[in-house]
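Got a structure here, written out as structure tokens. Questions coming.
With one protein chain held back, the other chains of the complex are shown just where they sit.
All chains are identified by letter, namely A and B, in their written order; residue positions are counted from 1 within each chain.
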Amino acid sequence: MAATVATEAMKAGAAARHEAGTGPAPYMNPYLAGVGLGLVLLATFVLMGRGLGASGAFTSVVAVAVEAAAPEHARANEFYVGYLENGFGHPFKSFLVFEVLGLIVGGFLSGALAGRNRRTVEKGPRISTRGRLGLAFLGGGLMGVGSKLARGCTSGQALSGGAVLSVGSWAFMLMVFAGAYALAYFVRRQWL
Amino acid sequence: MIAPFFKYGLFGDEASLILAFLVGIGFGFFLERAGFGSARKLTAQFYLTDLTVFKVMFTAIITALLGIFYLSWIGWVDLSLVYVPNTYLAPQILGGLLLGFGFIVGGYCPGTSVVGTATGRFDGFIFLLGLMAGIFAFGEAYPLLEGFVNSTDLGPITLPEALHVSYGLVVFAVVALAVVGFWGAGIVERRFAAR
Partner (left out) sequence: MPKLSTNQWLAVVALLLGALAVVGEPYAGTRTSLDARELAMIVEGRADHVTAPELADWIMQGQTDYRLIDIREDTAYARYHIPGAENVQIRELPEYPLFRNERIVLYSGGGIHAAQAWFLLKAMGFPGVYTVLGGFDAWIDEVLYPAAPSATTPESMAEFERAEAVAAFFGGSPRGAGEEGELQELALPSVDLTSPVIVAPRKKRRKEGC
């Protein structure tokens, strides 16, 4: 199965190189991409005994920034301290920070192979770029608060927690879909 | 029984960071392959025109679920050493809801916004700034929120434990529901994409 996934990924990359300049290659079959993602997650379980994540890395960045600006303030807050002291030395010497560095490289690599890397803003035709960027910031903010309340985001909770059948992760995942569907109608001008 | 390797001390902290980087590359690669670097592709899930998010996510979950189940069954992995997040029901339900709002408003989730940024999406970068602003706001409000954040602590409880059924039965149920969901997703897409 891994071989199939790899071949498929290669094919998509080759297709893109082949028709360079004629537009980005089509996306991979979602089920094969899912199997690939699942195998990466499985490898993380087997190697590390833990899952993937993303929001935690940015929490480390925030905690370090707060400590740089106001050391005493940061040290008095248990939340920041939890990310400043990871039993490892520097707060950036954490699994998630390095994983997110890899995430950048992997995303860029795949985009480059498929000819999909380009500077743009993702939006529907009925919204200004400025409006879209404002909503992107607002959405990011909501997700920042939400992911910290839930102790994880779609990667850490839904994907990783879901695969080890954590009750909270499944409750979380259902609520993510519920929340997004509930609000989709009101922000349709942004996307459609 | 030898895995998880890190927890049995087969390699140290420094090596684990290198692995984290490599695993991250694989993670980012497949996210981008699936189209998750694009906010429009991601949010199409919620207008039912393209259910790729559901398909990829659940295929990934059942792949890892089956993999870890069988590796544990044959005794290669000690499942009790694989990290299960603690369940804090109330904050996770509210957090999930906020995350869902953030998803449709912002167009990404934290992992996919990194991929979006890496592939040149400026809105992905702005989303990341917003994400850090949100985390900062949460951090500053933490002394007030602490009680709620730590409430309804059920520990590292899993679905088989909560439902009092065997692990394997839940695995089968999740796989079966996912496959039925994939079949349904095709029907939904054909109907809504046509409109």
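The definition used in the following text is that a residue touches a chain if its C-beta (ideal position, glycine included) is under 8 Å from a C-beta of that chain, and two chains touch if they have at least 3 such contacts.
As the structure is a prediction and not an experimental result, all values here were calculated from the model.
Only one of A:Asn77, A:Ser110, A:Ser155 or A:Gln190 touches the absent chain when the whole complex is considered: A:Ser155. One chain of the complex is left out; on chain A, the residues touching it are 1, 4, 29, 31-32, 35, 50-51, 53-56, 59, 82-83, 85-88, 94, 96, 147, 151-153, 155-157. By the touch criterion stated above, the residues of chain B touching the omitted chain are 1, 7-9, 59, 62, 66, 68-70, 72-75, 78-81, 83, 85-86, 166-169, 171-172, 174-176, 178-179, 182-183.
Just so we're on the same page, only the chains that are shown with their structure count from here on.
One simple way to say how far apart two chains are is to compare their mean CA positions; for chain A and chain B this gives 9 Å. Partner chain B is touched in their complex by these residues of chain A: 9, 12, 27-28, 30-31, 33-52, 54-55, 58-59, 61-63, 65-66, 77-80, 88, 93, 95-111, 114, 116-124, 132-133, 135-184, 187-188, 190-192.
In the complex of the two chains, the chain B residues touching chain A come out as 3-7, 13, 16-35, 37-41, 43-47, 52, 55-65, 67-68, 71, 76-77, 81-89, 91-124, 126-140, 142-143, 145-146, 149, 154, 156-162, 167, 170-171, 174, 182.
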